[in-house]
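For this view, one protein chain was removed and the others were kept in their places.
This part shows subunit A:
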Amino acid sequence: MTTDLAPERRDTTPATARVAARVTDLVKTYGSGDTAVTALKGVSLDIAAGEFTAIMGPSGSGKSTLMHCAAGLDSVTRGSVQLGDIELTTLKEKDLTKVRRDHIGFVFQSFNLIPTLNAEENILLPLSIAGRKPDRAWFDQVISTVGLGDRLGHRPGELSGGQQQRVACARALVSRPEIIFADEPTGNLDSTSGAEVLGFLRRSVDEFGQTIVMVTHDPGAASWTDRVVFLADGRIVTELREPTPERILETMKSLDAKVQG
């Protein structure tokens, strides 16, 4: 499964699975002229619905950039990004905001919560911004899965880093987005708190059929996912299915060797 190192399109999902997001020939260049940096050099990727996908790669390989472009947070230089039927690259700012609000969930590495709002208000934020009523049963289910029942009235400052990240995950989940993007959600956490967050993400995939894309550096974290996509120097170089920490480490080493060689 790790043999082909330069695939045109990574499409190992079963033909029956619905594609939640599709990135085609994505190129992203920062700046212009001499100082231009091409962070993505033609990336194509399908994200299957109901799958937990990890994106890995050395620092500076373009993981965050890929995620930002796929999530409509950043403009692309060339190529297309589709979310379900929606082509994001041609959308106006106003519609893009709506798409983010209604179809995408986010979890960042740090600073995920509004400090003035308590946990519950933070979780409901995307819904209240949209002026939608929360589905109470769903909300309760999310809350019970996230395991924060008694801390809902607390503000972020009164929660641990792990709890904060779980609140952020719950917020991403509660509006039932098509897809959740998480950029190193456990990057700032110790292994126990990290495991709590990853367990929660895993469960939401298994139990609710949520689609999640997560950027991570940690092979342990990546091993919670269904599929790991490796990025190097702005290109997808390989991928793993049903990954284990050992196989991930192996792949990373072989990639390093290639980069150096």
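We adopt the following convention: contacts are C-beta pairs under 8 Å (C-beta built on N, C-alpha and C of every residue); 3 or more make two chains touch, one makes a residue touch a chain; residues count from 1.
Everything below uses one rule, namely that contacts and distances are computed from a predicted model.
Q: Would you mind picking the UniProt name of the chain not drawn here, from "DNA ligase (ATP)", "1,2-phenylacetyl-CoA monooxygenase, subunit C", "ABC transporter permease" or "Pimeloyl-CoA dehydrogenase large subunit"?
A: Hidden chain identified via UniProt as "ABC transporter permease".
Q: Which of A:Asp74, A:Asp135 or A:Asp233 sits in contact with the chain that's absent?
A: Checking each option in A:Asp74, A:Asp135 or A:Asp233, the one touching the absent chain turns out to be A:Asp74.
Q: Among the options A:Ser44, A:Ser61 or A:Asn112, which residue touches the chain absent from this view?
A: The one listed residue touching the chain not shown is A:Asn112.
Q: Could you tell which one of A:Ala49, A:Ile86 or A:Leu125 touches the chain left off the display?
A: Once the missing chain is taken into account, the touching residue is A:Leu125.
Q: Even though one chain is hidden, which residues of subunit A still touch it in the full complex?
A: 68, 73-74, 93-94, 97-98, 100-102, 105-106, 108, 111-117, 121, 124-126, 128-131, 157, 171
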